[in-house]
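As you look at this complex, bear in mind that one protein chain is not there, while each of the others sits in place.
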Amino acid sequence: MTHIARILKDDRPGAALLIMLLAASAVVPFCNLALAEGNPLHLPTYSMTLWGKYLCYALLAVSVDLIWGYLGILSLGHGAFFALGGYAMGMYLMRQIGGRGVYGNPVLPDFMVFLNWKELPWFWHGFQWFWFAALMVVAVPSALAFVFGRFAFRSRVTGVYLSIITQALTYALLLAFFRNEMGFGGNNGLTDFKDILGFSLQEDATRAGLFALSALALAAGYLACRLITASRLGMACTAIRDQESRLRFVGYRVENIKLWVFTFSAALAGIAGALYVPQVGIINPTEFSPLNSIEIVIMVAVGGRASLYGAVAGAILVNAAKSWLTVAFPDAWLFGLGALFVFVTLFLPYGVVGLIRKKGKRS
Amino acid sequence: MKKTERRTCRLLPPLVLLLLVLFPGNCHAALDDGFAEGIALLASKSFAQKTEGAEKIAGSGDKRTDKVLRAFLDGQLYFTKEGQVLVYGVPGSDGLQVTDALIETPLGIMSADQLNKITINNQLRGQLKTLLARLSLRSADPAVRLAGVREMFADITPETAKVFDDLRQTEKDDRVREALLTALALAGVRSADLAERKKGLVTLAESLDPEVRNELTRLIGEEKDKTLLQEAKRSLGKIEAKLSWYAKLETVFFGLSLGSVLVLAAIGLAITFGVIGVINMAHGELIMIGAYTTYVMQLLLPDALGVALALSVPVAFVVAALVGIAIERSVIRFLYGRPLETLLATFGLSLILQQAVRSIFSPLNRSVATPAWMSGSIAINPVLSLTINRVTIFVFAMLVFAGLFLLLKKSSLGLQVRAVSQNRAMARAMGVRASRVDALTFGLGSGIAGIAGVALSQLTNVGPNLGQSYIVDSFMVVVFGGVGNLWGTLVGGLVLGVANKFLEPWSGAVLAKIVILVFIILFIQKRPQGLFPQRGRAAE
Partner (left out) sequence: MKMKLLKMTLALALLVGTFNTQAALAEETIKVGILHSLSGTMAISETTLKDTMLMLIEEQNKKGGLLGKKLVPVVVDPASNWPLFAEKARELIQKEKVAATFGCWTSVSRKSVLPVFEELNSLLFYPVQYEGEESSLNVFYTGAAPNQQAIPAVDYLMNEIGAKRWVLAGTDYVYPRTTNKILEAYLKSKGVAAEDIMINYTPFGHSDWQSIVADIKKFGSAGKKTAVVSTINGDANVPFYKELGNQGIKADAIPVVAFSVGEEELSGIDTKPLVGHLAAWNYFMSVNNPANAAFIKTWKAFIKNDKRVTNDPMEAHYIGFNMWVKAVEKAGTTDPKAVQDAIIGVAVPNLSGGYSAMMPNHHITKPVLIGEIQANGQFETVWQTSGLVAGDAWSDYLEGSKDLISDWRKPLSCGAYNVVTHKCSGTK
């Protein structure tokens, strides 16, 4: 405990973020559930789920910042881990529908019934249990990251080559999940969820719970990443980022360090995906799209690389901008978003938090 | 006498019709009647009556027959609203150029609402083609005769065979004679006489025509005679073997063609990414700009689409290069040495460019016409034909590659580009204006992307999403080939294209692409620097 306190002492913005998240996980559900509609402090469900979604993206951005900001691995395929976590959760939610689907089939999801599937594919077994799905949310992305990383880091694939093959990875998964033969619902993906652990997903209380869970998960994920970056392992990571070969000469097993941190980051991304799916109500292959993964990297860049809290700020800023612009300027919002990316890279090399940090130093 | 003749002409079965065409002069007295009756039937709304009319016209032996039917097939046959005169209408820029079809005198220009078009549907279209084929057996042009004979393969009977046999005696063109022989053999195989069937089979033995294969398959199903059955099976086996060989050849062609598209799309990136280390996410949008340039050029020159397309190549190069230089001067030059930041900024630019195109040209796809000299295909034999646009694009891609290669190896600009990319500080010390070279290099890469856009406009949609569909593939090609190596891009693109096309038949289009991606991932593990790694100091 004192260890954590000491670390957070050096990371004031992080501490503030944690406090805010903890507060939000209690206050937001309260404002939504306990306060009546007319109350000026009442928070509509719409805003709450929207923020829940932002927090999931924030957790994903933190996981990218951990490997990009501190380890120098630019993954252009982190959306894949996010989506895999999402699919694991989606499969659980799908199984929960049970006989309430439109065809009334007690076992098979609707999309399998009307495409004439006769029985459940093997990889769908087990997902009727929450514990199993929860395990898979972490296990599948980690396993993929582990296998992929083991190959890539051992053969010392670095820099843009690594970025491009992570892109190839997510692109291949995108195409694979699009295929209806895969048994994941093809382009439509998984949708029409009914309830989670017996709580109806259409209830405000369930939504409030999911929001609180997302806030807590982000807090925990942030803390975990901060503990890593503040440890000896974290210092080794930074060293790898700045001078990989030198660290290798000193005798560090660089590929092992990379592998474990990369795998951990993938697991975090998976958790973010799992929390995202019940809140938006759908998971489908476009989450694997390479452009999505690039957008995540951009969130980190906008917020400020290698600070973790910058990733959180960036994710919220970019997504909030998107939410707002798509309504305010539906015909021209891409100009705004595009200009934001150019502006940030040109004038704010350390992102938005860099701006605040600089100001803080000056005053 | 006259009466019976007329009746025969009206009830002409196809065979007699054919004979009539072949031996003109027998039925002269009734000619004008048949022609006029046929024309009158064309005015009907019913397609069945129109068909009857067309048959009558074909049977009339009138010398205007061919021209009328051909205009009918091309949808250029009209009745004037005033006076119901049958006319040809050729669309021009300010209306229809109208000619009286019966007396062949020009009637000047009319607008579409002064005329009633004689509409046509698919069945009628097919029937017209058969009729014209029959008429064309006596044409002076061997190619027309050949097409006519082929058109009649499917419904050849012992009776028509006799006519064909006569034609064969006088035929001078080798290919037409061969086709006639095939037709005769087909008739032989269909005959009830065993000896005829045997004789037919010997001739058909190695013909690649699909009709022959169908006939043999049918024969094998029905033939009672053992030796003949054996023979037919052997023949079919030989044909199948040949077919599978040509199918492989075709796949190679498809692969090379896909590969050349990949090379075109990627080669500009190979310069901006490979030589100056900028990850240009807006590369796809530069391709898009090239495609839209083609569209605009065709708008400017609506009467000379082919010329517009050819002119588009230099114009697209200049337009895309200027946009590229503008991007470089305004954004990228502040980001050198930070490749990942260029990724972010250029991604932002790509969003802006896409939306700009949406605002200027609308989000709809734009239609870019293919000029006549780029459409159709070259038939090597009945089963293998190469589409001309693909061949053109392949040659074009090779030319662009060769030009670029020479530019980089032989020109002073190329020397400077290479110098700066290998050792910037040293190059500057030698008096090279590095920042100018950067701008020009980026402009060059962008211009090549623009040229790729011109080529792609001939294959795919010209719309705001054009660029996005090629960007990931382009990166794969460059990385697979080896960053900073033009040869790598060429070989990489072609290899990936051919591999993709060979995988496609047994795995389907989607799986083929997945397999290729997984292969690239694994390949990079084995050779982290791609197919042709950069050597020396520049590699670090």
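Each chain carries a letter (A and B) given by its place in the written order, and its residues are counted from 1.
The rule we apply is simple: a residue touches a chain if its C-beta (ideal position, glycine included) is under 8 Å from a C-beta of that chain, and two chains touch if they have at least 3 such contacts.
From a predicted model like this one, the values you see are computed outputs, not experimental measurements.
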| Among the chains presented, those that the missing one touches | A, B
| Residue among B:203, B:387, B:423 or B:525 touching the omitted chain | B:387
| task | Write down which of B:395, B:509 or B:522 is the residue touching the left-out chain. | result | B:509
| Who touches the missing chain here, A:74, A:316 or A:342? | A:316
| Residue among B:369, B:419, B:432 or B:518 touching the omitted chain | B:369
| Which listed residue, B:46, B:122, B:169 or B:412, touches the chain dropped from view? | B:122
| note | Where chain B meets the left-out chain, the residues are 75, 119, 121-123, 125-126, 129, 154, 210-211, 213-214, 218, 250-251, 254, 257-258, 261, 354-355, 358, 362-370, 375-377, 385, 387-390, 458-465, 469, 500-501, 504-505, 508-510, 513
| Residues from chain A at the interface with the omitted partner, ascending | 12-13, 16-17, 20, 43-47, 49-51, 53, 99-105, 111, 113-116, 175, 178-180, 186-189, 191-194, 200-202, 280-282, 284, 286, 316, 320, 322-324, 326-327, 330-331, 333-334, 356, 360, 363
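One rule holds in what follows: only the chains that are shown with their structure count from here on.
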| How many Å are there between the centre of chain A and the centre of chain B, using C-alpha atoms for each centre? | 46
| Any idea which chain A residues touch chain B in the complex? | 74, 148, 151-152, 154-158, 160-161, 163-165, 167-169, 171-172, 175-176, 178-179, 290-291, 294, 297-298, 301, 331-332, 334-335, 337-342, 344-346, 349
| message | Quick check: in the complex, which residue numbers of chain B touch chain A? | response | 273, 279, 281, 331, 334-335, 339-345, 347-352, 354-356, 359, 468, 472, 475-476, 479, 483, 510-511, 513-514, 517-518, 520-522, 524-526, 528-530
